[in-house]
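For this depiction, one protein chain was excluded, whereas all remaining protein chains were kept in their positions.
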Amino acid sequence: MEDSIMISSDSSVPFHNRAFSCIGSSRMGLALTREYQEELKYVQERLHFTHIRAHGLFCDDMGICRRRDGKLVFCFTYLDRVIDFYLSLGLRPFLELGFMPEALASGTQTVFVWKGNVTPPREQQEWAELVQATLRHLIDRYGAETAVQWPIEVWNEPNLDIFWSGADKDAYFTLFQTTFRAVQGVDSRFQVCGPAVCGGDDEVWIRDFLQYCREQGLAVDAITRHHYTIERPIKKGEYAYSALMDPEAGFASLRTTREIIDSFPEYRGLPVHLTEFNTSYTSRGVIHDTTLNAALLAQQLSRLGDVNESYSYWTFGDLFEEEGVPSALFHGGFGLVTQGCIPKPAFWTFAFYRQLRQVCRCRYRDEKCIVLERNGDFQGILWNTGSEERTVSVCVPCRAGQAYLLLKRLIAEGCGDPLKLWHDLGEPPYPSQEVLQLLRDAAVPLTSSERVTPEEKQQALVFRLPPCAVLFFTWKICPLVPDTGYEYETAISEGTK
Amino acid sequence: MEDSIMISSDSSVPFHNRAFSCIGSSRMGLALTREYQEELKYVQERLHFTHIRAHGLFCDDMGICRRRDGKLVFCFTYLDRVIDFYLSLGLRPFLELGFMPEALASGTQTVFVWKGNVTPPREQQEWAELVQATLRHLIDRYGAETAVQWPIEVWNEPNLDIFWSGADKDAYFTLFQTTFRAVQGVDSRFQVCGPAVCGGDDEVWIRDFLQYCREQGLAVDAITRHHYTIERPIKKGEYAYSALMDPEAGFASLRTTREIIDSFPEYRGLPVHLTEFNTSYTSRGVIHDTTLNAALLAQQLSRLGDVNESYSYWTFGDLFEEEGVPSALFHGGFGLVTQGCIPKPAFWTFAFYRQLRQVCRCRYRDEKCIVLERNGDFQGILWNTGSEERTVSVCVPCRAGQAYLLLKRLIAEGCGDPLKLWHDLGEPPYPSQEVLQLLRDAAVPLTSSERVTPEEKQQALVFRLPPCAVLFFTWKICPLVPDTGYEYETAISEGTK
Amino acid sequence: MEDSIMISSDSSVPFHNRAFSCIGSSRMGLALTREYQEELKYVQERLHFTHIRAHGLFCDDMGICRRRDGKLVFCFTYLDRVIDFYLSLGLRPFLELGFMPEALASGTQTVFVWKGNVTPPREQQEWAELVQATLRHLIDRYGAETAVQWPIEVWNEPNLDIFWSGADKDAYFTLFQTTFRAVQGVDSRFQVCGPAVCGGDDEVWIRDFLQYCREQGLAVDAITRHHYTIERPIKKGEYAYSALMDPEAGFASLRTTREIIDSFPEYRGLPVHLTEFNTSYTSRGVIHDTTLNAALLAQQLSRLGDVNESYSYWTFGDLFEEEGVPSALFHGGFGLVTQGCIPKPAFWTFAFYRQLRQVCRCRYRDEKCIVLERNGDFQGILWNTGSEERTVSVCVPCRAGQAYLLLKRLIAEGCGDPLKLWHDLGEPPYPSQEVLQLLRDAAVPLTSSERVTPEEKQQALVFRLPPCAVLFFTWKICPLVPDTGYEYETAISEGTK
Partner (left out) sequence: MEDSIMISSDSSVPFHNRAFSCIGSSRMGLALTREYQEELKYVQERLHFTHIRAHGLFCDDMGICRRRDGKLVFCFTYLDRVIDFYLSLGLRPFLELGFMPEALASGTQTVFVWKGNVTPPREQQEWAELVQATLRHLIDRYGAETAVQWPIEVWNEPNLDIFWSGADKDAYFTLFQTTFRAVQGVDSRFQVCGPAVCGGDDEVWIRDFLQYCREQGLAVDAITRHHYTIERPIKKGEYAYSALMDPEAGFASLRTTREIIDSFPEYRGLPVHLTEFNTSYTSRGVIHDTTLNAALLAQQLSRLGDVNESYSYWTFGDLFEEEGVPSALFHGGFGLVTQGCIPKPAFWTFAFYRQLRQVCRCRYRDEKCIVLERNGDFQGILWNTGSEERTVSVCVPCRAGQAYLLLKRLIAEGCGDPLKLWHDLGEPPYPSQEVLQLLRDAAVPLTSSERVTPEEKQQALVFRLPPCAVLFFTWKICPLVPDTGYEYETAISEGTK
């Protein structure tokens, strides 16, 4: 299969690269651990996300709220430690308020191995007290100017029974109102978002939510929802296998959300934050570790900015306990990196989009690639989500006689693919430091480069894309500036004569 | 070209893997810098050398010796800092005594941009005083049991006029005697070595040296010499290009040294330390950065242990000032890594020999490869120093029906070859952090793996070796131990159906 | 009050300084956090303990054991991370086996906010399987030679109902037998210890335990018990206040344990490990943060080695969740350091005993001080547990006319006393980094020094001990070795003339 693409410097294609606005995290309590901190540091040094969002701010392992002699008592020792750490990496929290501290809960239903309580507060007033105490503490410690820049989302996926007792919509709306007014009571500059639904229930939840807000006079600041792109998985042991949704159906669903919002004159243009997205929505979704995931992600990142203000990959790392401590190094975790800071294929898709961040214009975008230009230099990403190799010829304008660099970085089976190597090593569950180092060495894209001096005003760049692959390229003017006397060609050939 | 090699578990081939006994360093004063320390730390974490040897212990930038009001004054502040650092990395110093502090020197001749004084001491007694003060200080700080394990070498390449004024043999022998007696006066357990010659003058220098020792009754502890394998280089700008010597001539020269020593009944079997070896002997030897250097090194490491007790690659890093601060990132420096801890091809040759260190037996060795066995598992290194691709078929015994891993790691043009990438990037002299990261990502071997279940009791492993390449392989029994429910093949294919 | 003590170099007093054989830790799951690791690193760099003991090895947050489809499944990902970390600090685990994973538990009774299950296993066989799987994994990863050096203790304080359902002695003995045989089944070199009782029940528990072992033919390797020295505390809020026991009663109780053991011919001389000791046994015992605690500890450390092989201070740090996340920086936690690595007074008592570790002889010991000698130099620790200032004159032999150093380091109210400073600062629960730095600066002993040249062969060293104080002193020959021209007295006075 060969495609041919012609790039022109006249065309201008819409493209919003907001891939780095937010990143998902495992439960906030885990942010206290060293492994979490090392993984996040590794990711931030390369990818530089702006915000981070985690479940479990109010879960009891954060120790924020308990009852003593009948009275609520608050403690922010651990929260300070987490926020201090985020700030040290240049990250702002995207504060998801939940789940329910036992001291406040009206029931005992919990979610996950780590038992997040998903029942409404016994007393709305106590919840308001908790929210206000928390925000006031953050303002005390970090200053109001700083704290009010941290978005606030009310709960997580209340439209699912596992996350919100009975998926009770009215109860959620009540909680949202309580929260909204409590937050405003502290500082009206805080941005409060909801309803944090998983996708698919937009008509029922988002429309109703906005109607509720309108009726109650709540100036909600943004709409949040999630976006996963698989069909219901099949389980083998604890591992989840699943077919993919049609991606176009997914993008259509996102446009629907947009249209519902815009149908409310008061809320027209209200930002949408995808506070979670990925392919599979389980932390044993075996697809997450594959090069296919990287290719699918490349496709998503080329388009999610079309109707969404931000979209937060779920999650940066594999230290994640929702279904228990993983029994093996690779286990289908959500992470961009797995334990020991081994980057997975999806990590590199982000790294490639990071390269596209410099001021430049999009010249071409289709369902298989995206190409940008800056001052005659071109950068692009191509992906192949299919099971057959593809060859793509990208024809770019250039200056004849000028020296150019063509740099390619490829993720595909066997390159940038630590899963395969680990599998071939026998799938050792607890690899030694030596094996971890081998995996880390191998978890990089295959990078190749060449110097080209075009003879014409156009150059065809030909890329071979194996199945389930992502390829990044740079084509740029690149004069050779050797030090006096240094001759590369002689250097590499002298000894073999 | 295709070679075929048959491995048998019955054969036993001599092989001494002493590659990690010692490593060369730039001038000791540079050990105070952060870049040096980071490079050495990087190298040690992977390669774990035992000793380290540097010029310049007594050069004035170490601040050890000066004259105040006519009297010698000693100061060990910087020396402590260097030795503390070496010990923190598990390294012992191989103490090269030299060059001459200005306070003691009889002349003004210097070597290198950093001006090491290469003249004899004005007074032998003052040199003895310096040596004794230094050793006594080391014993005070680190304990005698520890310090006496640090070998002592007297001067560097006195058979060259640039390193020892007039290449005056008698003057050197006098210095050696002074030093030997001074050291013994402190603690007779110290091991004193000489004459530290560059190769080629063995008859004149090594034989005469041993005769001198015999006459003077000096129980010298080991013979030291160097081993470089190029012809005299041609200079372009400051860069050195050179043809290679016939490697067999080099190995023969090492055997000659051995034979000369063994011809003295008193010194028969005295250890030989190659306190420096490499291809080119200049710090602008462009060959050092190439994949050819890695291949040549693989050949050397397979044989240097035959007649030498240790052999010290010159040097671990590119922070090196003999010919001035380098004007560009890649500049033909000696280092296994260049600035910013980018491993060069030769680094990986060492990493591959590191893998061969576990208890095991050599089953095969020729001029192009070496193969070892442990309990039915095989590891080997193959190299190609020529300009044409070679294919090698290695036939190993195995158990039919068992699951095996075949792991290959390749260094060749364009893989594990940051020099080529840097060249293609235009040879930027001061790369940004981003470019350094790209180079670091690309400076790893191409690693590939497969699972094989042989049907016969022998398996032919076929390796393709491009020109100027080194390949490491592991062939070992490796059962698959998947977690319940985890199916790799399904995981990588599910989404593409 | 003034005491006068005469030291002679002829006397030799028994003293076993085993203070550094073991240190207590909060729940093992917390060893994954950065705060825990930083606190332990700080403590180890100064105090160098040999072993570490924690509750909670088998609690569910370590993720070691769960049931999947009816079958037990084991996972050692987190355990590896903890043990790797301990080893990196030179610490060996003292493995306390407990509490009960939910998957194995026969009941639902739990202890502490973090809900350790304290019921016996449903099936002894399953417990044996867990123990064996764990030890086999440790042997796989760290080698048998290493792992068998890690002592094993069966459960914690089974003689208390809160730690062992019903404080059921027979059930404990059964568990011990199961464990003992399971451990021996893996490697008979492992040392298995029990019954891990809190003090006071020796007749009932220790005698019966040994009888049981004798009857069952269990070659138990050591007896373990705990040692706390307060009366039952009074609670205000969650804080515990308590009177002290008579210390002599405590020491007597330890001798009783010894005597019971020695009354069994088979077990005569069996080592006793105090696997926990401190003053208060609650993690809100306000006394822990005081200078009195440091003084009481000084007394304990001078004598606990008399009949015990080891004694493990409970605990190194304040990151500790048994009664929930602390609401304030100082809260009566067990730790030698509190959050942010601020050393508490007791830390310095250990630091002082660390100084006494060098090879030397005890020359004097009473209930208020201890003095040791090495080659004419003396070091000692004095303490005052009372509420009135004491002056002590220690008369040591010396050489007339020699220059001596007298160095004193004092912990007392207002020096080395961050609790007082924090109190005076208003008891801020979440101090800023700046306040933490102020507290850290102030949390050091008051150090004073003088140079003395005795005129006689004896010198009286006079020490003023405020209430609740510990004082360390060094008296040693210390010649002045100034650099040529350096005159301290002139240096400090020149500018004021």
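We just call them A, B and C in the order they show up, numbering each chain from 1.
Criterion: a residue touches a chain if its C-beta (ideal position, glycine included) is under 8 Å from a C-beta of that chain, and two chains touch if they have at least 3 such contacts.
Everything quoted here is computed from the prediction, not taken from an experiment.
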| item | value |
| --- | --- |
| Selected from C:D208, C:E238, C:E309 or C:E322 as touching the chain missing from the view | C:E238 |
| Selected from C:A144, C:C395 or C:L438 as touching the chain missing from the view | C:L438 |
| Residues in subunit B touching the chain absent from view | 32-35, 37, 62-63, 66, 68-69, 73, 75-78, 80-81, 85, 137, 141, 237-238, 321, 324-327, 339, 429-430, 432 |
| On subunit C, residues whose C-beta touches the chain left out of the figure | 46, 235-239, 241-244, 279, 286-287, 289-293, 296, 327-328, 331-332, 385-387, 403, 405, 407, 413-414, 419-421, 423-429, 437-438, 441-442, 444-451, 467-468, 478-488, 490-497 |
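Operating definition for what follows: only the chains that are shown with their structure count from here on.
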| item | value |
| --- | --- |
| Centre-to-centre distance between subunit B and subunit A (centres being mean Cα positions), rounded to whole Å | 45 |
| Distance between chain centroids, defined by C-alpha means - subunit B, subunit C (Å) | 47 |
| Two or more partner chains touched - positions in subunit B | 484 |
